[in-house]
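Missing here is one protein chain; the remaining ones are kept as they sit in the complex.
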Amino acid sequence: MDGFTISVLSNIALFSFLAISAWVLLIAGEISFGQQAYFALGAYGAGIATAVWQWPFALGVAFGIGLGALVGGLVAWPAVRLSGLHYAIATLAFAELVRATLNVFTYRRDVGGVATGPDGANGFRDIRWVYEAGLPPGAYLLVIAGCLAGVIGLVALLTRGRFMARLRIVGEDPILAAMMGLPVARTRIAAAALAGGIAALGGALYAHLATYVEPAQFSVMTGVHALAYGLIGGLGTVFGPILGVLIDIGLLESLRIFAGYRMVVFGGLVAVVLILRPRGVLDERMMHRVAAWLRR
Amino acid sequence: MAAALEVAGLTCRFGGVTALDRVDLALARGEALGLIGPNGSGKTSLLNVVSGHHAPETGSVRLGGREIAGLPSDRIATLGVARTFQTPRVLTRLTVFENLRAARHARAPGIEMLWQARAARRRERERLLSLLALFGLEGKAHDMPDALTLMELRELEIARVLAADPALILLDEPAAGMTEAETDRLARTVATHLLPGRSAIIIEHKVTFVTALCKRIAVLDAGRKIADGRATDVLAGSAVRQSYFGAGTC
Partner (left out) sequence: MIDLVQNMLDGLAIGSAYGLLALGFTLIFGVMRRLNMAFGSSILVGIFAGAWLHGQWAAGMIPIFAATVAGAVVASAYVERMSFAWIRGDAALASMASSFAIWMQLEELVARAFPQRSYAFPTFEALPMLELGPFFLRPEHAAMFLTAAVLVAALHWLLTRTLFGLRVRTLSDSRDAARVSGVDVGRVAVLTFGLAAAIGGVAGFLIAATDGQISTKLGMWATMKGLIAMVIGGLGSLRGALVGGLVLGVVEAQAQWYLGASGREICTFALLFAALILLPQGLVGRKDTLARAEAVRRI
C-alpha cells in the first residue's frame, strides 16, 4: 500500500470511532455535538501517559479510554435529566469548554533532556511512542483496524445481550421504557460512558499516529461531522456511521473532483438524506428488511 | 396478609385542576376491580400515580404493604406492576418479538446485558413465542408493529404485560375502538390468561366488558370516588347513573 492509501484508511478508521461514539448516543435518543471532547481527552490522556510518564502504549491507551468513559459518564450524570434539546446544547458547551481549557492547559516535564507535554494553544508535540517502537505506518494501520474491529465486536456483543436493545427502547420511548422497569437515566449515563470511551480510544490512536495534537483540531465542526456520519449512514446498525465516514472521507475527500467543495457537497448530502430518511440510509427498517431476507 | 394495593387519601393536581381528590381504594390479592367514570374523572390519573408516571401531591400508595407513592416508574415496574395504555403504546422501530422481549429486559440478571447463554436465550424465545401464540400472533413475530391492526396492537400490549409477569395489572380502556365481537374475544383472553393469580384494575367504558371480568366496581367522578362495591349494586346506584350515564339518558 502506498502512503496515501494508508493515510486515507487510517483517517477512515479513526473517524469511525468518533462516528460510532455519536451513534451510540443517537441510539439512546440523545444528540451530542460534543463527542470530539472525548476524542481530545483520549488523545491528551494517552499522549501524556506514553510521552510524559513513559507508560507502555497499551496502558497509555487504556488510560485514555478510562478517562473518556469516566468524564463521559460524569458529564451525562446531571445532563441526562435535561430535555433532548438542552442535552444537545450541554454537550456542545462542554466540548467547547474542554477545547478552551486545553488552550491554556500546560503540563511540561523534562523527558530525556526535552521538555515534553501539552503546551496550551501551541499543542502537544512528540507523542512518539509508535515511531520509537519502529512500527511502520502499515503496521500501525493494522493496530487501528484491530481496535475498530474490537469496538464493532463489543457492539455486536452488546446487541446479542440486552444492552443495545435497552438503549433502543430508552431512545424511542423513555416513558414506556420506565413503565417496563428500565432505569432511563442510568441507561443513558451508561451509553454516554461507553460513547466517551469509544471516542477516547479513537483519540488515543490518533495522537500516536499524528505525534502532534492541538486544541483547534477538536472544534465543533469535528463533532458535527461525527454526528452527521451516523445520521446519513443510518442508525439501524453500527455499520451506519462507518458508511457515513466512507462516504465523506473515502469518497468526497479522496476524490479530487470535489476539492474545495467537499463540505458543500457533504452538507447538502446530509440535508437531503435527513429530508428523505430521517434515520439514515441503513435505518432500523432497512436492517429489518435485511434480516428478513437473510432468514429466508 | 397485606392487601395487593392500598391507596389512601390520594390527591393529585395539575395546574388548577384537581385530577384526584382524596381517593381511597383497596384491592385484595387476586381481585379484579373495574374502574368507571366519565371522561376526565381521574381514572387514568389514578393509573398514572400508581404506576409512578406522576407523583401524587398527598396520600399514600401501598403495594403489598410497601409504600410506593413518588417512586420512579421503573422502580415500581420492577416491584411487579405492569400496565397498558389508552392508545396502544409499542416501540415502532422494533419487531413484534423484540417489543415483547422488552418486557423481560428489566428482570433479567445483569450479566445478560452483555451475554445471554444459548439455553436461556432459547427458553426465553420459546416462552415469548408461546405468549404470542395465545393471540395467534406468532406468525407476525418478526414483523414491525405497523403491520398490526388495532386489535393486534392491544393484544401485543397484553402479551407484553404477561411477559413481565406482574402481580398487579393496570389496563387502561383495553376495549376502546373495538367491535362487539372483538371486545368479547378480548374479555375471554383477559379472563383466561391475565387475571388468574393476579390483581388488576381495569378502566373501561364498556360496562359489559367490566361486568364480565370484575365482581367489584369503583366509580370516580371529578376526581372523587363516589361509589365502590359489588358490580350489580354499584351499577344500580342512583348516584352512578346520574354521573356516569347522565340524567335522563337511561
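A few remarks follow.
Each chain carries a letter (A and B) given by its place in the written order, and its residues are counted from 1.
Keep this in mind: contacts are C-beta pairs under 8 Å (C-beta built on N, C-alpha and C of every residue); 3 or more make two chains touch, one makes a residue touch a chain.
Quantities reported herein were computed from a predicted structural model and do not represent experimental measurements.
Shown chains touched by the missing chain in the whole complex: A. Touching the missing chain, out of A:7, A:103, A:159 or A:211, is residue A:103. Screening A:65, A:79, A:143 or A:176 against the full complex identifies A:79 as the residue touching the chain left out. For the chain missing from the display, the contacting residue among A:67, A:242 or A:270 is A:270, taking the whole complex into account.
Screening A:224, A:249 or A:282 for touch with the missing chain picks out A:224. Within the entire complex, the positions of subunit A that touch the omitted partner chain are 26, 29-31, 33, 78-79, 82-86, 88-90, 92-94, 96-97, 100-101, 103-104, 120-121, 174, 220-221, 224, 227-228, 231, 235, 260-264, 266-271, 274-275, 278-279.
Here is the rule we use: only the chains that are shown with their structure count from here on.
With each centre defined as the average position of its C-alpha atoms, the distance from subunit A to subunit B rounds to 42 Å.
Subunit B meets subunit A in the complex at residues 51-53, 72-74, 77-78, 82-83, 89, 91-95, 98, 101-103, 105-108, 112-116, 142, 144, 160, 164. Interface residues of subunit A, counted against subunit B in their complex, comprise 157-158, 160-163, 165-166, 168-169, 172-173, 175-184, 284-285, 288, 291-292, 295.
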